[in-house]
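For this depiction, one protein chain was excluded, whereas all remaining protein chains were kept in their positions.
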Amino acid sequence: MTTTGLGMPGGHGLDGVPPADRPQAAKDYRSDQEVRWCPGCGDYAVLAAVQSFLPELGLRRENIVFISGIGCSSRFPYYLDTYGMHSVHGRAPTLATGLAVTRPDLSVWVVTGDGDALSIGGNHLVHALRRNVNLKILLFNNRIYGLTKGQYSPTSPPGTVTRSTPLGSVDHPFNPVSLALGAEATFVARALDSDRAQLTEVLRAAAEHRGTALVEIYQNCPVFNDGAFDAVKEPRARVQRIVPLRDGEPVRFGTQGEYGVVRDLRGGGLRVAPVAETGADAVIVHDTAADDPAQAFALSRLDRGDHGPVVPVGVFRAARRPAYDDLVRRQAAGSGGGGTLRDLLRGRDSWTVQPHRRNTP
Amino acid sequence: MTTTGLGMPGGHGLDGVPPADRPQAAKDYRSDQEVRWCPGCGDYAVLAAVQSFLPELGLRRENIVFISGIGCSSRFPYYLDTYGMHSVHGRAPTLATGLAVTRPDLSVWVVTGDGDALSIGGNHLVHALRRNVNLKILLFNNRIYGLTKGQYSPTSPPGTVTRSTPLGSVDHPFNPVSLALGAEATFVARALDSDRAQLTEVLRAAAEHRGTALVEIYQNCPVFNDGAFDAVKEPRARVQRIVPLRDGEPVRFGTQGEYGVVRDLRGGGLRVAPVAETGADAVIVHDTAADDPAQAFALSRLDRGDHGPVVPVGVFRAARRPAYDDLVRRQAAGSGGGGTLRDLLRGRDSWTVQPHRRNTP
Amino acid sequence: MTSPTVPRPPVRLERVVIRFAGDSGDGMQLAGDRLSADSAAFGNDLATRPDFPAEIRAPQGTVPGVSSFQVHFADYDILTPGDRPDVLVAMNPAALKANAADMPPGATVIVNADEFTRRNLQRADYATSPLQDATLGRHVVHQVPMSSLTRGALAGSGLSRKDAERAKNMFALGLIAWMYGRPTAGTETFLRRKFADRPELAEANVTAFRAGRNYGETTEAFATTYEIAPAELPPGTYRQITGNTALALGLTAAGQRAGLPVLLGSYPITPASDILHELARHKEFGVLTLQAEDEMAGIGAALGAAFGGALGVTSTSGPGLALKSEILGLAVMTELPLVVIDVQRGGPSTGLPTKTEQSDLLQAMHGRNGEAPLPVIAPRSPGDCFDAALEAARIALAHRTPVLLLSDGALANGSEPWRIPEPDDLPDLRVEFATEPNAPDGSGAFWPYLRDRRTLARPWAIPGTPGLEHRVGGLEKADGPGAISYDSANHERMVRLRQAKVDGIEVPDAEVEDPDGRADVLVLGWGSTYGPIGAACRRLRARGLPVAQTHLRHLRPFPGNLGAVLRAYRQVVVPEMNLGQLAGLLRAAYGVDVVSRSKVTGQPFGAEELADALAPVIEGEKGEPA
Partner (left out) sequence: MTSPTVPRPPVRLERVVIRFAGDSGDGMQLAGDRLSADSAAFGNDLATRPDFPAEIRAPQGTVPGVSSFQVHFADYDILTPGDRPDVLVAMNPAALKANAADMPPGATVIVNADEFTRRNLQRADYATSPLQDATLGRHVVHQVPMSSLTRGALAGSGLSRKDAERAKNMFALGLIAWMYGRPTAGTETFLRRKFADRPELAEANVTAFRAGRNYGETTEAFATTYEIAPAELPPGTYRQITGNTALALGLTAAGQRAGLPVLLGSYPITPASDILHELARHKEFGVLTLQAEDEMAGIGAALGAAFGGALGVTSTSGPGLALKSEILGLAVMTELPLVVIDVQRGGPSTGLPTKTEQSDLLQAMHGRNGEAPLPVIAPRSPGDCFDAALEAARIALAHRTPVLLLSDGALANGSEPWRIPEPDDLPDLRVEFATEPNAPDGSGAFWPYLRDRRTLARPWAIPGTPGLEHRVGGLEKADGPGAISYDSANHERMVRLRQAKVDGIEVPDAEVEDPDGRADVLVLGWGSTYGPIGAACRRLRARGLPVAQTHLRHLRPFPGNLGAVLRAYRQVVVPEMNLGQLAGLLRAAYGVDVVSRSKVTGQPFGAEELADALAPVIEGEKGEPA
């Protein structure tokens, strides 16, 4: 994977970040801190996937920064031997933005949870996405607040019984992919904690993307929301429910690809149909680079937040748009440099008082 | 317009709000405060439209509440003779939510600006939308911060030169309609300050909707962003650029309806085409009630935030989903009422200390 | 197995402190809770202190993962959960390690011997087994293979080995229950209720509990049992209550007594979340809870509801209070009733989320832009949280002001027996909404900022009231009519009126406890230090050192007699779990030279520790500053 380039808008996500001088292994990214999640927590799987993926980027460890908010998942940076910051609840994207704008030589990652990113931190998330700051955001979605011991979150399905909703929640949840696309995201993907290969693929695509990349990771919380994703993870269900998205390919799934996603001419969106009925030509072809996010959005609606009827995973959108931080730097670079501090302080309307002048009050 | 009903999810927006006992006129809604916007400000037109629309609702003035944030537009409540609160920057939806949940007998309106709603207040806006609280949100979008004297806003097009962006802004803007649809909004509409009839029609639809209704109003700020909407307001341009959305009708526009919105089979979204070329059947039919917001979203992308190529106005979406406040109240109503405070305080594990027992320390 | 022994008569004790410690997953909180409940039911006075890590479940077997629960029960009225445990139940080496330093010489240690494996010792950073070396030389050590005994008891239950072992906390509880003659019916009923939908687990837990008791009875090692007689508590009906539950019940009662709906807008945060959890269960009492998207939304919803005539409440901890600052200012400006609860935890920033501290006092006082005064009150014990909630609601409703209630982690999760009040004895909090125009010029207009002459409160005119339509907001208001005013003189007047309104709130005088009237040193505290300060004063008096104690509930405004009280003593000492925040406020307000004794460890003061710190001040030369 290349780490050189022009650092210009629309380039590679790692342009400007210096390459490593030696090959690395997953263990190079393990910090000396003991990992403190509950046994069986999905966070372990994601950590392992990231640790074995990072060497692939070929960067120097010191040029990688992970910034997190607050939540179980937000402990992530402690376990990675890179630079890191465990900030405050919901605001990691703001710190990451300030860092990315001033340091084009760093690869900046944000780790956040469904509460951190979508409840208290919703505003910063949507603004990072619209600005398209060169950040990679990993959103651990366990559909629950883990760290505060199990309240429902903005991604919990209606009716979720938790300590704060003894009679079941009544809120309609966000679909993080739809929300991101509505917020002008240039890169949105979804992955499962339990599928290392697919998660790694998505991480790779995110790292390559220049701009904000949002990766929603379905993450199991065995303690407070066990099995939240079983409906799509359970091996048999999986084939029938998971729609793998592959750029440039028709969107088909099922044991033999017997289902396809086709246009829903009544509703105006997309629907699932047996390919035998619709014919292969009716199946839409996935185009991550499309300028118009409409089809990616329509795909995101196949999962209505309740896994039903099917859940697309993979990269929904990976479109090109100049990254905010590149534009800021380009503007700064283009604004000359002729002036001296002396001139600046002097301004345009100065006058001089000569030593010899004297007046009396 | 009826104001009775069951107050049940999916009902009329004004169910539960008692009707007026006498007919009203616009002047009934004028407060004694002098209006303090700049001469020519678009806010005047919206105020006039609202003041002449409110009597039509047939409500008692005292059962109407307008809550605003901070900004020029947020002075709105002072000029209406209803109950009102001019709160803090960006957080009006939170106050409105608390009020709506506890007071089903009120018609609650939020007035906000593009900075108020989408910059500092973005999080509260998206949460109100996903919850579907029975609020009507009027978003005055002048694509500028008026009150703080003209900085660019999250809806300003890239390159906007303002006092805070002397070399032009580099942020990609939000499209408020797309953002709202991504945030699970049940009702989203767009109107122009300069078209009283269309604005009134949209206000009417919003008032009827049970749940959160977001109305984006293009509003001219003659002082800091004059003419921001001239491209679509100017009479000749208008016919070619404005796409009026009408439920159940094909989406056509132009002097003779010679243009239509059709599916863009390559990009997966929608595009504009001469009907003569595509045939009338290819033109999509607008369905505000569609469960799937995909088509409404695709429509919102016709305006890419820069009026180009065309700008749909009217109701994008008006779908049914139970309102949060109704659900909260229903849950409360259903949770019995048998218990007494005495029993509650006593709990399940109490014991009694008799007067006669004595021990020594 | 040892053979059955003839029971010996139990030894009488006044009090005992027992601490259960184990892994976060070992169920120590439950064991402690049940010991408390059974002791309460038995009639002891008691106080508890849970302590757990900030992680949900830190790595098994490590010191950071240790969770503990301390119970202090006695035959007299006690004030604290106890300084140091007389008995430590350690479920693994890490639990022993984490707690060993707290035990006084002679204390009893009961360990789950099964867990003292090489691997576990390593995880707890023990080079050699503390059961074999000199580590526990000064303690009475009982090695009980709790895991295997529990598994044994459950052989044939059909449970997996792992599930069976899970019940070992109940084994430990059974053993302690036997040693201290605790009633058992309560716990058995509780277990059957808790596991109602999994009867096999209910039976397994009951069996383990009984096995623990039987083990005590049949083992020579535990030859002695103890008796702690019921305490002489004022007659009445009692329950055990934590501070958070008491706050929630107090707020519910306040709504009922005010005849108003209650809206809690809250975002979860440790250690305040349980207030939300508890209130979420009281919908039938007109309490609505809204889990907001963040702290601003929580207080915003509460304030919106208050505008509509509800009792608006928001609950949080320090970082959340910081986020509420701006809207708190709006509440001050709009002069609407609001109760804001801050359950303080260790700071700054995320700090020590599960530990206790009193370091948000100055934030509560001053954490808003501009001159934005509001009343601040603090409860002193878990049960007192109930009364404090009612008092906060009373002030908020009567004076139309946000009120800040400062609880803390020790109160929130600590528990004590609480004498349940009769609802009719609770204060009457009814308010009158404005219904008529009030303009003094008789114009028939409504002036939302025309103040009550006595309280300086403005009228509460809620939407739905015809003729009183008006607008409020955060810009300065004209005194009286309430329209926006940029007038200089008006602003000055309003700033001073808002201050005067808060300063003029009537609060009870500070009461000083000085049993023999000989003290010339006053110890003054606020909040959860009440117990340790009281216990320390008892100890000091027992040592022959006279000392006076007063404890503040009202921190703003201060009690009217406070200046006089402070000046009546040679020396005033203020122990606080911060760097001396109240001490500074007292100096600023009264110009008296108070001495601050502060502790900022995330742990409450110990009574003995505090007594030792206070003694030199009292022993200092009379008439001279100590």
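Going by the order they are written in, the chains are A, B and C; count residues from 1 in each one.
We take it that contacts are C-beta pairs under 8 Å (C-beta built on N, C-alpha and C of every residue); 3 or more make two chains touch, one makes a residue touch a chain.
Just so it is clear, the model here is predicted, and its values are computed rather than measured.
For the chain that is not shown, the touched chains among those present are A, B, C, taking the whole complex. Per the touch definition above, the residue from A:23, A:235 or A:338 contacting the chain not shown is A:338.
Residues touching the missing chain, restricted to subunit B, are 34-39, 70, 72, 75, 86, 88-90, 119-120, 122, 145-149, 151-152, 154, 163-167, 169, 223 (touch as defined at the top). Not every partner is drawn; the one left out touches subunit C at residues 53-54, 64, 317-319, 321-323, 325-326, 329-330, 332-334, 344, 346-355, 357, 359-360, 362-363, 365-372, 473-476, 486, 488-489, 491-492, 495-496, 498-499, 578-579, 584-585, 587-589, 591, 593, 599-603.
Taking the complete complex into account, residues 31, 33, 60-65, 67, 70, 77-78, 81-88, 91, 93-103, 105-106, 123-124, 127, 328-329, 331-332, 335-342, 344-347, 349-355, 357-361 of subunit A touch the chain not shown.
Convention: only the chains that are shown with their structure count from here on.
Separation between the centroids of subunit A and subunit B, computed from CA atoms only, is 28 Å. A straight line joining the Cα centres of subunit B and subunit C is 43 Å long. Rounded to whole angstrom, the centroid-to-centroid distance between subunit A and subunit C, based on C-alpha atoms, equals 39 Å.
Under the contact definition stated at the top, the residues of subunit B that touch 2 or more other chains are 123, 127, 328, 331, 335. Residue positions 283, 293-294 of subunit C each touch two or more of the other chains.
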